[in-house]
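The complex appears here without one of its protein chains, the remainder shown in place.
Now for chain A:
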Amino acid sequence: MISESLVDLSRLQFAATAFYHFLFVPLTLGLSFLLAIMESVYVLTGKTIYRDMTKFWGKLFGINFALGVTTGLTMEFQFGTNWAFYSHYVGDIFGAPLAIEGLLAFFLESTMVGLFFFGWDRLSRLGHLCVTYLVAIGSNLSALLILIANAWMQNPVGADFNPVTMRMEMTNFADIVFNPVAQSKFVHTLSAGYVTASIFVLGISAWYLLKNRDSEFARRSFRIAASFGLASALSVIVLGDESGYTAAETQETKLAAMEAMWKTEPAPAGLTLFGFPDEKTRTTKMAIHVPYVMGLIGTRTTDKVIPGIDELEARIARRIDTGIVAVKALERLRKDPKNAQRLADFNAVKADLGYGLLLKKYVADVSQATTEMKARAIDDAIPHVPSLFWSFRLMVGLSIGFLALFATAFYYAARNQLSTPWLLKWALWSIPLPWIACELGWFVAEYGRQPWTIHGVLPTHLSTSALSPGNLIFSLSGFLIFYSLLLVAELYLMFKYARLGPSSLGTGRYHFETAGQHTEARHA
């Protein structure tokens, strides 16, 4: 039997390694496109400084990319090592986008990234530019396929349970690819990556400007980052993915929790802008309530009702009752797989099988579940409100801050006033913030999916491998040690090369190479 501490440790390990992996992903997604833009300018204008920009920001890209690849390996292993039952139960669907990711995207990105670094003298200008674009396209395509897989965990479409093989099987591949949750997640995640990379370039360039070093190089980088960042920050907000939450029924519990919608309101529902949600009293204290807004954003209509937690719980209670019937019907069918009546009985209720499995956390034979156990299962099925409520608001608040920064930076860059210290300091100190926003976003998405690994289909507590907690303590310790060491090495090199700036290219044209004279990089 799977112990609860094993489940908790497995979740902790997955969360820690996934959060860690995503420290490196957004910069890869965004910086690859910024490099392509810089190099495009180089090819169009022939100005060497843009090639130097591509090479220098490319160096920082490489330092980041190495850890992105390293930590991505863990993700590929970990479904099998730690989530063996999950891998069996949904591998038929979930494995496909992962394998396609390798064939379609990651091969391209990884093969081209080698030529990006080593092919400068071997390829024509246009040839190398194509390589850079292929790196960017590869990394973004890779994100698309991973997000298709992830979106299926949130909204499992195009699949059905097969009682012979005892797993979910694909019924419609197109439904999985065009999952509405995948579409909104893709756009949202990419824009977040573009924002992250833009602030990274903006902030480091601002530092050079503050130090009055390599100003020409920094100004040009700053301008490109400000323009690209402004467009991306706008798209994060305009294409904000809240629509994705209501487009899919399975996302309703997440939406209700992150908006602290304790009770169903008549349409269009109001938005709680701020407040302190309290799980015990099921109220939000000191709430600042804006009427109508939630209903309008969430449903794009004035008459569709968004269910609150009270209504969702009533629905879950009904589905758990049917789910118990489904679990028992499956057990009977397994004893006599050829029995058509038993198959029909099971098919009638199998949509709620997952809800019956929720009770397995409390009792092996779900038909013996007490009212109290059912109440606990219903309670489990609503994600933790205060943490989601706050994480979501913090993420949105940070994003609005990014938009303000980019708009200001763009304005000053356009007027060629890039010696404004407060703006430069603002950009510099903003560097860590997009990472915080990205991680908060993933927290909302994945913690908000609990208690499921596959929403409504497979509860988290059934998904793990048959390991011992000792195995997990061993692996967690290993990850802690290796990841800490790798992070130290990464940050050390990142800081070293960012401080060194374009002088690290060894062209002889930049600050540390011109022996302190105030020469600027002269663009040919």
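The rule is short, and it goes like this: contacts are C-beta pairs under 8 Å (C-beta built on N, C-alpha and C of every residue); 3 or more make two chains touch, one makes a residue touch a chain; residues count from 1.
Here is the rule we go by: contacts and distances are computed from a predicted model.
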{"item": "Omitted chain, identified by the protein name its UniProt record gives, among \"Dipeptide transport system permease protein DppB\", \"Cytochrome bd-I ubiquinol oxidase subunit 2 apoprotein\", \"Response regulator\" or \"2-oxoacid:ferredoxin oxidoreductase subunit beta\"", "value": "\"Cytochrome bd-I ubiquinol oxidase subunit 2 apoprotein\""}
{"item": "Contact with the hidden chain (one of A:T28, A:T54 or A:T74)", "value": "A:T74"}
{"item": "Sole contact to the chain not displayed, among A:F118, A:F178, A:Y411 or A:W429", "value": "A:F118"}
{"item": "Positions on chain A where the hidden chain makes contact", "value": "55, 62-63, 65-67, 69-70, 72-74, 76-77, 79-82, 84-85, 87-89, 91-96, 98-104, 106-108, 110-115, 117-120, 122-123, 162, 164-167, 169-171, 173, 334, 465-467, 471, 474-475, 478, 482, 486, 489-490, 493, 496-497, 504-506"}
